[in-house]
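One protein chain omitted, others in place.
So, subunit A:
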């Protein structure tokens, strides 16, 4: 008997509203391998996985599990075949507790039919511990940071003893040490014969854990091969059709006036005594691990959180910002992280999401000019290379990375002097990342003050003039882009080192 791959997807085709998204794609995953699925934003990765997971039905093609054809009519069928799916967007119920989310739909009951809460909590604690997380299983999910939500989402998939785990960009909100814990776990799973399909735009991660890779481009299979001794540049080229430089982008230090100045900003339990300033034309980065308080700091600056004290000056003038609208009026824009929760209005069209924060630009005599919105969107579509066939469809139909680009367009359109980007390249492919970096750089050259928050040290090192490292709500170190090294940053981010004179 010939040995079959664990999963074989054969000549899968899929169109949405007549637009082909997958064109005769074939994918084979062996038992006990970690298989990378690569491709640009909108290449069709999530769609292919949604078909394997029973979320969408293919127009054509077959799926074989252990050599037997299976029709994935709905997600339950797929689950019954031993497939777990970690979706690209988080699917947590905020009003439920951690263990309730973990066991949603597969609750453990005792003999007389009551929920066995203790057992569920115990298992939750156990699985989370494997990922190095200690949170109270009875905590409400809405109170948790996103990286924890993502880890819970991963744990949930581990709970079911699956034979194949689909991981669609599982690390977009994770810090580096959390990622490495996940990799250890993945390697262990592999040893016990579990297969993993791993989707990510972080190629370094891919190289570290994956055995083989498959590249999709515009819905077509480009190449499947073993990962070993394959060079990242070659893979990048397969994905985007050109090579991408990994060099530092920014040079030169000619800044204008101070645009934003913060003195002694403090919020109990979140951040403490924050001082920094950003000049026109300067790109300042903030990095750190989960729980470092940087997101909370900038949510406060933007007026989303109100309980803080300290002085904020915009162009030298003290301002009191207690609502995002006030921040916008003061000239601040904020691209939040976690687009599904914080940025996407899923019932509005792509165009309407783009114009939402700057309606004034599209009004005449109080009425919205639909045509103007559309024209403006067209320019962003070209500038940011947003892949969308019909921008009147709701934004949730776009691939994850393209949604992110629309959100960036929305804040570019607001034309503020100060722009804060929180994890701006979350889920964005290598080629588009480059384009977004270039946009940011151009904005800086136009004299905008830019702040970038990122958990990825290499990202801030590449595009920032100055880098602040945060730990437990405090700025523990400050580097210039040139002198920073990943290692040094890690020392300060983990709290292993703190240096008074670094902050000056």
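As a working rule, contacts are C-beta pairs under 8 Å (C-beta built on N, C-alpha and C of every residue); 3 or more make two chains touch, one makes a residue touch a chain; residues count from 1.
The working rule: contacts and distances are computed from a predicted model.
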Which of "ABC transporter permease", "Carbon-monoxide dehydrogenase medium subunit", "Sarcosine oxidase subunit delta family protein" or "Phenol hydroxylase P1 protein" matches, in UniProt, the chain that is not displayed: "ABC transporter permease"
Touching residue (missing chain; options A:86, A:167, A:297 or A:344): A:344
Touching the absent chain when the full complex is considered, from A:327, A:384 or A:436: A:327
Selected residue (touches chain absent from view) among A:319, A:356 or A:383: A:356
Given A:223, A:272, A:389 or A:497, the one touching the chain that is not displayed: A:389
Hidden partner interface residues of subunit A, rising order: 15, 17-20, 217-218, 241, 302, 304, 323-325, 327-328, 334, 336, 341-348, 352, 356-357, 359, 363, 366-368, 385, 387, 389, 410, 414
